[in-house]
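Below is one structure, written out as structure tokens; comments come after it.
Every protein chain but one is kept in place in this view of the complex.
Take a look at chain A:
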Amino acid sequence: MGPKALDYESLNENVKKVQYAVRGELYLRASELQKEGKKIIFTNVGNPHALGQKPLSFPRQVVALCQAPFLLDDPNVGMLFPVDAIARAKHYLTLTTGGLGAYSDSRGIPGIRKEVAEFIGRRDGYPSDPELIFLTDGASKGVMQILNCIIRGEGDGVLVPVPQYPLYSATISLFGGSLVPYYLEESANWGLDVNDLRQAVVQARSNGITVRAMVIINPGNPTGQCLSEANLREILRFCFHENLVLLGDEVYQQNIYQDERPFISARKVLMEMGPPLSNEVQLVSFHTVSKGYWGECGQRGGYFEMTNIPPKTVDEIYKIASISLSPNVPAQIFMGLMVNPPKPGDISYDQFVRESKGILESLRKRARIMTDGFNSCRNVVCNFTEGAMYSFPQIRLPPKAIEVAKKAGKVPDVFYCLKLLEATGISTVPGSGFGQKEGVFHLRTTILPAEEDMPAIMDSFKKFNDEFMEQYEDYRSYSRM
């Protein structure tokens, strides 16, 4: 008998093409070492709570009460939960039809979508329509749903920044589309040049690719740069002229560590540019409860907001959402709380602000500690982490190291990162997992380890790096070439 249906040879080729380094080789090796008893510092994924960041108290109180509504009837509930958490839990329960255990509307609970719309309106100064906001099981699911609608086949291309968060490359592979890269310029603080975009599109079209969409990640991942308003205007004009739908991944909008370029949403800039752009440019904006100062990755809560998408398309997107019935309800409540946090005067306000500020201030400090730590190594150049949660230092590897890596069948940055892992327990993701220019190597780490652990981690890295350079920076090898 021939190969069975689920033998490797007969799997969907698109699945085989998918790469997702964030949980790939380095992570798997780190997990193996951890099982063997080695202390591992997982900085491979933006997963704050896994590195000791505490959840904010108020949302956990509210959701716990929603999980166990019988608590609300108990006269002693006030001993464990503040009054405003109790009130908010009751509020969210009334927005559901049947509590946390019932499928909601496939787009998410209408009352919570309204809260999201109000948040967007306050943030941007332009009203947002709750009917065009869909809550999803994490922003990633939303990205996949939208790309699934856009990609018809390999003739369809999506402009993706390089370096990028590999959800985009993986999803494009999975749906059989074409990734059209546009390179961010490291020496210009990971800046984006519209001329590069134009050339990328021309190139793609000459290869027979119909470019349909453009992804921006703002603040960037892994690069951390915050786009300026001028940048966003250029990008929107570009999308208008080239008839592209803009996918704005804005999940790190709360994570800003410098004051020159605060976060400004693509939607706000679009609205400010007025007609015809504001009426015509198609835009989908993504957000999540996983990042920011909330870091509630495990809840899987997110949303996307559609601008200028025709009603019939919205219907189709709704139809796809309905097949999965509904996003998980607890995460929807987290989303409601995130966009509608405690206000001045609320009992929980002070604690909420204290907790939030504490996290953000510490992240800002850690961004600086890490950047400086990397830059203090002679063969490492690291742009400052303006936003998001990562540091993406460029590691200049000596030719011998590259040679040894290739002999071992490893991409050079993978080789370096594996050595780093084995020597120090620091688990990073090699830059090749995100894309980079040929012959240039990076690694991505998060800025999430606890502040008090940072100096030791950076020392540990520096020690490893210096030893690595000593080992492989062997001038005798040059003369042989």
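Annotations for the structure displayed:
Quick note on the criterion: a contact is a pair of C-beta atoms (placed from the backbone, for glycine too) under 8 Å apart; a residue touches a chain by one contact, two chains touch by 3 or more; residues count from 1.
Convention: contacts and distances are computed from a predicted model.
UniProt records the chain missing from this view under the protein name "alanine transaminase", selected from "Trafficking protein particle complex subunit", "dolichyl-diphosphooligosaccharide--protein glycotransferase", "Phosphatidate cytidylyltransferase" or "alanine transaminase".
Interface note: of A:112, A:167 or A:338, the residue touching the hidden chain in the full complex is A:167.
Only one of A:60, A:123 or A:368 touches the chain withheld from this view, namely A:60. From the set A:52, A:262 or A:455, the residue in touch with the chain omitted from the display is A:52, counting the whole complex.
Screening A:137, A:272 or A:451 against the full complex identifies A:137 as the residue touching the chain left out.
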